[in-house]
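The complex appears here without one of its protein chains, the remainder shown in place.
Then we have chain A:
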Amino acid sequence: MSSTQIPDLRTLLGSRRGGPSRGRGRGRGGPGASHEDQAAVRDSAVRGTDQDAAGSRVSCVELGYLHDPYAKLFATQPSTRRLPLLNRGTYVRTSAIDLLVDKFLTTDPESPKQIVSLGAGTDTRYFRLRDAYPSTKIVYHEIDFPSNTAAKLSSIRRHPQLLTKLSSSSAQQTPNLPPAAKSYDSPIYNLHALDLRSLASTEDGPSTTLPNLDPSAPTLILSEMCLIYLQPKAVSDILDALLNKHIPAPTPVSLVLYEPILPEDAFGRTMISNLSTRNIHLPTLTAYPELADQRQRLKKYGFETGFCAADTHFIWREWVGDEEKARVAGLEMLDEHEELDLLLKHYCIAWGWRDGPEDNVFTNAWSHIRKQEKG
């Protein structure tokens, strides 16, 4: 038995928590960074969450939960095997969003589609979608802090298999990425280096414009553990700007959220307290504690055609087919069922949409997705 096969629980003790992020922009500032004010420390902690997600993704890929040849190219830290229940949770999260995205892209496959991924970090979805839907016209946008986008571009620059995905056809030359580049614009892939909060409207209109954003293409906005870190007012301002200024009606727009719920029970209280020791705060969690609140919130943002939410426990049971469940269950021995149920019930996917008067792309795409009635 080699020690590399053994999960290194030291990572749970904090090796991931410390240290600079190896020349890839700033890591988290941490509570010791006395020169930063509190807000900056928090922003920094939020930026640092991305490597958590990247590590979880790599762990899942290496064990066969997910197929993602790109995950490893973005992880900056040596891969560590996560506990089986975390792998299962990452699997449910990723495959649930993949399902919603797939239904969207395969509805009217000839028509152009747009995806805006908020706080995308090292997410590999764009690269995976290029492989999975080579003939679908997708304009992809990712928005994140400049430190994260610069790091992402630097990873892309290092790996030809990523770099080639930035051009629309193999005939085209691989794009030139200057070493200091923080953002990238093209008709198919855009990396916008900005603080999400700057997207919110001012009186004169959106204060920030997004190059290559198509105001007429049906657009799926994705927030995987992103908007949760902002104040409820900031979130509704950002969505107001996106839905009314950047991509105004009648263009169909949808929002897919992945975030925790149920902050008020024992598990939820412990989660809030544990994360706050890492300077991570989840302002919208307490504002929208339950699935019903998530649905209402989507409606309030303007996603009035449909507003749905399901916890990931429900999604594992209802969205994943029996054969796939058996495959996933066979990947690792899982002895943490009660804990897994707890964990899965405390995260949800919420999805809402606004279709156009003549374009029902999201209704057509998602009407058969199983909704959770209770909760």
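Just so it is clear, a contact is a pair of C-beta atoms (placed from the backbone, for glycine too) under 8 Å apart; a residue touches a chain by one contact, two chains touch by 3 or more; residues count from 1.
To be clear about the criterion, contacts and distances are computed from a predicted model.
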item: Chain left out of the displayed complex - its UniProt protein name, from "DNA-directed RNA polymerase III subunit RPC8", "Serine/threonine-protein phosphatase", "Large ribosomal subunit protein uL29m" or "Ribosome biogenesis protein ERB1"; value: "Serine/threonine-protein phosphatase"
item: Sole residue of A:Leu163, A:Leu213 or A:Leu275 that reaches the chain not shown, by the stated touch rule; value: A:Leu275
item: Missing-chain contacts mapped onto chain A; value: 1, 3, 5-10, 12-14, 17, 49-50, 52-53, 56, 82-84, 86, 89-90, 93, 225, 258, 260, 262, 264-271, 274-275, 277-278, 280, 329, 332-335, 337-339, 341-342, 345-347
